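My questions will all concern the structure given below.
Apart from one protein chain that is not included, each protein chain of the complex appears where it belongs.
Let's look at chain A:
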Amino acid sequence: MTQKYLLSIYQPDGDAPPPEVLGPIMANLEALNEEMRAKGAWVFAVGLHPPSTATVLKAKGDDVLMTDGPFTEGKEHIGGFTVIQAEDLDEALEWGRRLAGVLSPLSIEVRPIAG
């Protein structure tokens, strides 16, 4: 029985790095995803558009209030995430460590998925 974990990638708001920087990073990321797939750990992975493209909805009575996103006004937002399955936290953290290495200096949050 395995446990699924959400590996959230936190990145500072602002422009993405230039292609010559981003290129090798994305190649390394794809290689890591490939390795996760080969080991049966990979479940799902996405990158997201910038937080300025987000829209927030909140129900209030019968109405749904709509505001320009993102939800939190921090300086960092989730830029993408990977869902993996692992035996235990140590195994998940090992993948998280690898992801943090590829995406340095971004922070990776490892969080167990319920159910």
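One rule holds in what follows: a residue touches a chain if its C-beta (ideal position, glycine included) is under 8 Å from a C-beta of that chain, and two chains touch if they have at least 3 such contacts; residues count from 1.
Keep this in mind: contacts and distances are computed from a predicted model.
One chain of this complex is left out of the view, and of "Putative tricarboxylic transport membrane protein", "ATP-binding cassette domain-containing protein", "Sugar ABC transporter permease" or "RNA polymerase, sigma subunit, ECF family", the protein name its UniProt record gives is "RNA polymerase, sigma subunit, ECF family". Contact with the omitted chain, checked across A:Pro24, A:Gly47, A:Gly74 or A:Pro112, is made by A:Pro112. Contact between chain A and the unshown chain involves residues 3, 5, 87-90, 92-93, 110-112, 114.
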